[in-house]
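Note that one protein chain of the assembly has been removed; the remaining protein chains are unaltered in position.
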Amino acid sequence: MENHYAIETQSLGRIYKVRHAGKKETKTLTALEGVDLQIRKGELFGLLGPNGAGKTTLIKILTTLLAPSHGKASVAGYDVSKEPEEVRRRINMVSGGESSGYGLLTVRENLWMFAQFYGIPGKEANARIKTLLEIVGMADRENTRTHSLSTGLRQKMNIVRGFLTDPQILFLDEPTLGLDVGASRDVRNFIHRWMGDDTQRTLLLTTHYMVEADELCDRVAIINKGKVLACGTPSSLKQSLQKEAIFRMDLDCPRAVDEAPFRGMAGVKSLKVHDNETRTVMDLVLAEESVLAGVIAAVTHQGAQIATLQKREPTLEDVFVQLVGQRMEEVEHADAPSGE
Amino acid sequence: MPMLPPVSKRHTGWRLFLMTVFGRSYPRVIGAQRETSWVFFDTLLPMLSVAAYVFVYRAIKAPEDYVGFVVVGGAMMAFWMNVLWSMSSQLYWEKETGNLALYIISPGSMMAILLGMAVGGLFATTLRALGIIVLGSLLFSVHFVVASFWQLILVFLLTMVALYGLGMMTASLYLLLSREAWHFSNLAQEPIFLVSGFYFPIKNFPAWVPVIGSIIPLTLGMDAMRQLSFASGPSLGWVSVKIEIIVLTGLAVAFLIAARYLLSYMEKLAVREGRLTESRG
Partner (left out) sequence: MENTTPVMQKNWRSFRMAAWLGWKIESNWTDPFLFAIYSIVKPLAAAMILVVMYGVISRNQFDSPVFAYLFIGNAFYQYVSNVMVGVSWAIVDDREHYRTLKYLYVSPISIPFYLLGRGVARVLITTFSVVVILAVGVAFLHIPFNPAVINWPLFISSLLIGILMLAMLGLLLAGFTLRMAQYSFNIGDSVAGALYLFSGAIFPISVLPAFLRPLGYIMPISYWLELIRRALVGGVAADFPMFPGFSNLQLLMILIGMTIIFGFISVWGWKKFDWQARERGLIDQTNNY
């Protein structure tokens, strides 16, 4: 079945029924709603959103672990509900914080075992394992039993498992969770190279690290509360904010900043006030630069002093805040659909 | 030059099935060799439980063949426990660790995964059973009178095929269960030991009990093995060995076919309800 989309969803939705302990009635929880995505072959596509946004639910549907409640999804041209066996021949998945495998087996043995499930002959599997372990810097751990690996090394092993079977489409669900900065960078570099080696490979990456999405992805979809809010290349998403002026001010305040005067001010599109260790930080998105003067006046009127004033290029986080009205961390603290 | 060449060959069909079986059996076989304390905990200590029942029979002055029944029952119990804990409810633990999701999304079939678990577990289980038979026979001077060695082998093999087919069927139910899985497996110990007649001939029950108990292949399997291995066996058998062989054959075929369809159905149901990746609760 020829289809130039590696992954396609049409009005995809998933509703969970949740029953609380001791109670007979069930509540419904909408984890995904009306998701329309088209991901081309060869694309490194990012799904960006806070915890509980529906990223993992979407991955589970696309990897045939979960049936959609409504809508359709196809992977490699095959319907995930009707032809799951065809889908499984062509995919693999790595989740962050995975504890898969068996503690008593060595790294090599665990990886070899999974290769068997994909029909890869033992000799070829072992050769690939050796190469991949060298690439990720685990060659010396090949014969280490996995129960003695650290979390980071275990996650590296899981990442190797995902690439080992040479899937057409690879799903990475928060793959750098548990990895240190250096290891995360290595993984991102590896992903770049892997994609570059074969232009027909497709990768769907979920993350709540903006930097990761920005750096790696050809296109990004921002998802929150089960809905895709925006989809485009990182630069096009940021450019949607380019007309606006984005500032960050560090303030020394004798007392808490009263946000009301700023919210009512014409030209202030979004305002976020939060405290860091030493100062109060104000993130502003203004309709145009000239609005800044009024903001400064309001700040000084409250007795605050401006320690630093910085004009920033828009980031994906700014795009998120613009779309959702809150920072990602703030959304995570509020109620979110479970099912991730 | 690519850092990793593409995979040159991927087996499918029966070769993939066999590779999956072999792959999944590997952790079991290697685990049994790397952690050898099972010899003590799974063979010697259960032997003490068997001995307890032997001494009960001796305390109540039972005929000596009953001591042999206990030894055989204790040996066969190893297979039931393997099916219960290392196959059926094992899927629940696989779900907890995230392995189940990885099995499901791989091209290898769940039936092959389960068969791999069974084959891998059979290694240690067979050793345990043999250990109990040999030790028990030596310690308690069990006197075997084998009427037909080939029939005995046939009964044993049919019982194993049917038993592990049943194990695959029940494993499919565990795809849907969460914490209930552990409790169901726990519940399927003593009641099954009772109705299947692990330590006594089932002939002593009202007829409906062994009829129901026959759904567990070990019921008829052990009854036939007793008839074929002990002098008083034929007089204490429930039905003839020939009938039991026929029924066991039917059970083996039925369970294997049912396992295939049930696994597929349960997997679809679990996917629909989102049960394949939920956590312990």
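Letters A and B name the chains as they come in the text, with residue numbers starting at 1 for each one.
Everything that follows uses one rule, which is that a residue touches a chain if its C-beta (ideal position, glycine included) is under 8 Å from a C-beta of that chain, and two chains touch if they have at least 3 such contacts.
Since the structure is predicted, the reported quantities are computational estimates derived from the model, not experimental observations.
From the set A:27, A:147 or A:274, the residue in touch with the chain omitted from the display is A:147, counting the whole complex. Considering A:31, A:44, A:76 or A:105, the position touching the chain not shown turns out to be A:105 (whole complex). Among the residues B:46, B:68, B:107 or B:136, only B:46 touches the chain that is left out of the figure.
Mapped onto subunit B, contacts with the missing chain fall at residues 27-28, 30-31, 35, 37-38, 41-42, 45-46, 48-49, 51-53, 55-62, 66, 93, 96-97, 179-180, 183, 186-187, 189-191, 193-194, 198-201, 204-205, 280.
Rule of thumb we're sticking to: only the chains that are shown with their structure count from here on.
Between the CA-based centres of subunit A and subunit B the separation comes to 44 Å, rounded to the whole angstrom. Interface residues of subunit A, counted against subunit B in their complex, comprise 14, 16, 60, 63-67, 84-85, 88-89, 91-93, 95, 98-102, 104-105, 109, 112-121, 124, 128, 131-132, 135, 161, 163, 165-166, 193-194, 197-198, 339. Of all the residues in subunit B, the ones that touch subunit A in their complex are 2-4, 6-12, 15-16, 19-20, 22-24, 26-27, 30-31, 34-35, 97-99, 101-108, 113, 268, 271-272, 274, 276-277.
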